[in-house]
Each structure stands twice: as C-alpha cells, then as structure tokens.
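A quick write-up on the structure given underneath.
Only one protein chain is missing; all other protein chains are in place.
Up next is subunit A:
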Amino acid sequence: MSSGKGQPTKKPKASPKAVSDFAILPLSLPTQSGLPADCANAKHYLYVKLHEPSHPDPNAERSLFLSNVPIDANETSIRALFTEQLGGSRVEQVDFDTAVPAIPNTKRYKADVVKGSNAQAGRKRKRDEEIVAEGVVEDEDSALPLIWPGELRTSGGCAVVVFVDRASCKGAWKEVRTAVKEGRDVKWEGGGVALGLQRYKQHHALTYPSKALLQSSINAYLSQFNRAETARNRLRLKQRSVPDEDGFVMVTRGGRSGPARLEEAEKKKVELEERRKKNGVKDDFYRFQTREKRKEAEMALKRNFEADRKKIEEMRARRGKVRVME
C-alpha cells in the first residue's frame, strides 16, 4: 500500500495520455482541508472516447463516451465541464449508467427487453402506453416524491454525453484531445448536486413529504393503474388466444375461474394424494414389503454410519487431531 501511495505523486507528468480509443483526461481536484498530505495534488482521470454502442443508437454519432466519472457528477456538472473548459460545445443530455440511489427497475415481460435496454438510460421519456409487468410507468404526477436531493455515481462509472449536434460533438472530442496533449489544467468543479450535511438534511426533509403532495400522487397513480391494468388484461387475453411460433397457446392467468386457480389445484392435489394413500395397498401387506423395508432401513443406517465416519475424517483433516482443551 505504501508503494501505491508514493507512486502517483511523481507520476502525473509521465502518466499515459491514451488507452485503446480513449483519451485520458486528468482533472485537477479542488483542494480541501483535513486530507492527508499526498492528496493535495490529487488528480481524477476521466477516460473519453467517441461513442460506439454495440446496439445501434440514433444519438450515437453526436455522443461521447466517458468512463471513470467522478462520484459527484451529474448532468449540470458535465455540461459545465464541456461548455466552460472544453471548447464550449453544447450538451443536450447526459446519461449515466449508475446512480446512487439506484434507478428503479420496472419489471417487464420478455418481449420488452430490447426496447427496455434502450430506454433504460433516460427516465424522463414518456412510455405511457408501454405495458410493464406490474404497476404503471410512472410520470411526474403519479411518481412518489423523490427523497434524495440528487443522484451520486458509483465509483468508476460511465456516462454518455449527447451533444446538440454532430459538429459540437466533434468539436468537444477535438478539444479533449488537445487538452490532453497540451497537458492543460482542467478543473473538476463538481456542483449541481447537494453534498455533505446539506444532502442529508434535505434527504431527511424530503423523506416526509406533505400530505397533500402524497395524496395527489396516489390519486394520479391509482387512476393510471386502472388504465394499465386494463391494458395488461387485454394483453393476457391476446396471449391466450394467439398461438406462438411453435403453434402453442400460452396459458396465462385470468382465465375462466380467475387467479385463485393455482392454489385450488394444489389443494386438490394434496387431497387426491391423501385419498390414494388411504385407499391404496398398504405398505406392509406382503412379506416382501416388510423385508424390503427392513433392508432399506438397515442400508440407511449403514449409509448414515458411513457418512458420519466420513464427517469425522473430514473434521480430523480440518482441525488435526482431537485435543482436549487446556
């Protein structure tokens, strides 16, 4: 550990400028009190490259991909970084891959997965008509009030920065590379998200929203929910009647006798089994049965003994010979 501490202080000058397609942009961090001495000139390393998603994305060509985003980054601070220190390209939006607290993950049906992975990044998009497995896709009215004043990023997270157009993206990319080449001092200002005591104070206050706010959100939710439920029922109805590619019709709930069927079926099964037991041939009717049973019991005892013996051997192997505690 001590060697790790010593190295980076000397390193910055010699530190590499690029890795694979990424440019390595060092950001100098604000100086703060109460830190060990070697943290004074600490730098944060941001890896930047042109966005090349594996799934085609219409926004890809006007986007940059960032890796190792600072934990206190958010849309405002990234936007400020590009507009104020990296050539002034205008950012349309920033999508982060992680958030603390995590972004709720709505449960979906399999068919939606592809659609979902695209849409996942931005939570603002409206997907009112999309059918999810439970609840509704919430909008501003129906969502419960947020309880955190802002999101944080997990350490070493990524982000996609979408610029207003392709040109500004190119410009920003060029600017980043020049900054790296020249060793220009780019500062990480942060901002835009409440930190420290304020963050927690606000959180505590937000945790208890006003009654009116809650009530209206619930009302909105429940009316949307009724709509969504109807849609889901429609879907189930459709699934019941449409055969899939193999020609099978999927069995889904909401059939003739409603959702209680599963439990009833199980109850019936138990009942039937009991009846079978009562009326069936008794296990000890024939002599061979008792004989076999005995044989089996004996074998079981033997097996147990072997297992126990093995266990003891394992124990011995683990902790050596048995020793009386002194």
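Just so we're on the same page, contacts are C-beta pairs under 8 Å (C-beta built on N, C-alpha and C of every residue); 3 or more make two chains touch, one makes a residue touch a chain; residues count from 1.
Note that contacts and distances are computed from a predicted model.
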Not-shown chain resolves in UniProt (candidates "U3 small nucleolar RNA-associated protein 22", "Actin-related protein 2/3 complex subunit 5", "ER membrane protein complex subunit 1" or "Splicing factor subunit") to "U3 small nucleolar RNA-associated protein 22"
Only one of A:178, A:230 or A:290 touches the unshown chain, namely A:290
Touching the hidden chain, out of A:166, A:275 or A:311, is A:311
Residues of subunit A touching the missing chain are 1, 4-5, 7-9, 11, 14-16, 19-20, 24, 29-30, 32-36, 38-39, 41-45, 47, 67-68, 70-72, 97, 100-110, 112-113, 116, 133-136, 144-148, 152-158, 190, 195-201, 203-204, 207-209, 211, 214-215, 218, 221-222, 225, 229, 239, 250, 252-253, 259, 262, 284, 290, 293-294, 297-298, 301-302, 304-305, 308-309, 311-312, 314-316, 318-319, 321-326
